[in-house]
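Here we show just some of the chains, and they stay where they sit in the whole.
Chain naming follows the written order as A and B, and within any one chain the residues start at number 1.
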Amino acid sequence: MPLLDETATGVFVIAVTPFTETGALDLESTDRMVDFYLEKGATGLTVLGMMGEAPKLTAEESALVVRRVLARVAGRVPVVVGVSAPGFAPMKELSDQVMQAGAAGVMVAPPSHLRTDDQIFSYFETAAEMLGSTPFVLQDFPQATSVQISPGVINRIVKACPTCVMLKHEDWPGLNKITAIRAASDRGDTRRISILCGNGGIFLTEELSRGADGAMTGFAYPEMMVDVCRAHQRGDHARAQDLFDAYLPLVRYELQPNLGLLIRKYTLAKRGVIASAALRKPAGRLSPQDIAETERLIARQEARLKALG
Amino acid sequence: MPLLDETATGVFVIAVTPFTETGALDLESTDRMVDFYLEKGATGLTVLGMMGEAPKLTAEESALVVRRVLARVAGRVPVVVGVSAPGFAPMKELSDQVMQAGAAGVMVAPPSHLRTDDQIFSYFETAAEMLGSTPFVLQDFPQATSVQISPGVINRIVKACPTCVMLKHEDWPGLNKITAIRAASDRGDTRRISILCGNGGIFLTEELSRGADGAMTGFAYPEMMVDVCRAHQRGDHARAQDLFDAYLPLVRYELQPNLGLLIRKYTLAKRGVIASAALRKPAGRLSPQDIAETERLIARQEARLKALG
């Protein structure tokens, strides 16, 4: 499998981890999910991310999920694996293991105690050194990590670490950060890396206009992101925006912290992708009202897409 | 002026504080803004809130703004004043001053160091005692305050403090919190208080369905909130949702932390409400791209509203 590099574009779907009602890994649903994402146009997959309930898996289960996904993907698209960990030894262990198994790269988010520019830079410099030749995605997600990384620090990391090939951008607000990073590479100050965006896609059209190469997020309708990216790429911005607007009410609803993953899995189960909407403990649950609202939003979304043609 | 009580409904607009380009108070724009909000159907106004740049005003300026707004409102709708402060003495001083001047009530957010249920309850119990007979709004906004208040604690406060007449609800996700609080008063466990919702209105239709009485937020198109609330009240949920959806792309865009207030003031200036979009220092500024995106969203919004009829 070719390694991840700076040319990556399109939609890398953040995969959920399917469980049975009793909390066991559901590997058949995992296969079906891979097929679903690829049919919908995913250009890559990301597993063991925050929305993949990675911290709830044992080390053995993590390895099992990765191997299963890789086997099913069978080289059709690159697979990125989240390897964030408080220490470098478990990070390196998992990284080496999954690269050996055929992953295209790994993703690293900073631990939440980092504050100053130098602390953040040093962390990624050391991580890159530990990971060796493995290409990595820098995950910039301050709402989850509490770590604020300035464009200047991202540029320093890109310069110092040739294996940093992608930014998973989900700072919020972060549109001007994309603009600043692209300006730096346009000026020739830094390498141009791939930028894929998160936050459920809620700023996707603006992000693409600012220079992002696509999305890396897990909204339960990956075809929204695929179609928006394609419309944008062929210059049909109005169509991109119309499509985006049609899905926006549900994108917004799915973006509720904690509740969001329940809604996403509910929708994926409803769509027949996974057998059960269950999260592994600790997990909340949807109320009847949550479900009714989700259903209503899906129904309206379908009507609107139909009207849109 | 009658005092705020549990029957308040509709839209209390969170007023911005207009400044001139050089950062001075712009009182003429303040008058125009009051007129604008009332013309659009506001049933109340809230001044000196977080989005009113309250902490940037001197004590004298705060008093001046409140008096100016009260004079212009001239009793047509109730005015709520934000009085949150780290200590009770300045809170009480400002509260007494504005109630004397004709405010209908005050709003109190918890200081960010509160954590346990008892700490939160005690804080509001003491605040209520200090405020005397002044009715107050409990502001529940964890994303800004870091304080998480469970429905049970809100109910304890409502029971213990007869002057707590309204919840400004902006927990996120918070829909099930509304449901839980309404269930408690439906069961007769607590008084039924008014619930007005924030977060720029981004969950407004769902919040109304869960039992909220309206909105208290500052989106630059208050007519959206007014029209959605009215459609909801007359039972026309489809119309409420259609209206909401038409404004949603801009609601979402305005919800960007820090940037959001710049966008809101830009829009209000564009609409002729305030003379300058300037924030007082410390303040960021909109980039050319931010402005272009805002303009594009407004243009699309207008087209869609026209199509909607």
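Simple rule for what comes next: contacts are C-beta pairs under 8 Å (C-beta built on N, C-alpha and C of every residue); 3 or more make two chains touch, one makes a residue touch a chain.
What you see is a predicted model, and the numbers here were worked out from it, not measured in a lab.
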Enter the number of copies in the whole complex; the displayed portion holds 2.
-> 4
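We adopt the following convention: only the chains that are shown with their structure count from here on.
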Rounded Å distance, chain A centre to chain B centre (Cα mean) = 34
Would you tell me which residues of chain B are touching chain A in their complex?
-> 172-173, 175-176, 179, 202-203, 206, 209-210, 241, 244-245, 248-249, 252-253, 256-260, 287, 289-290, 293, 300
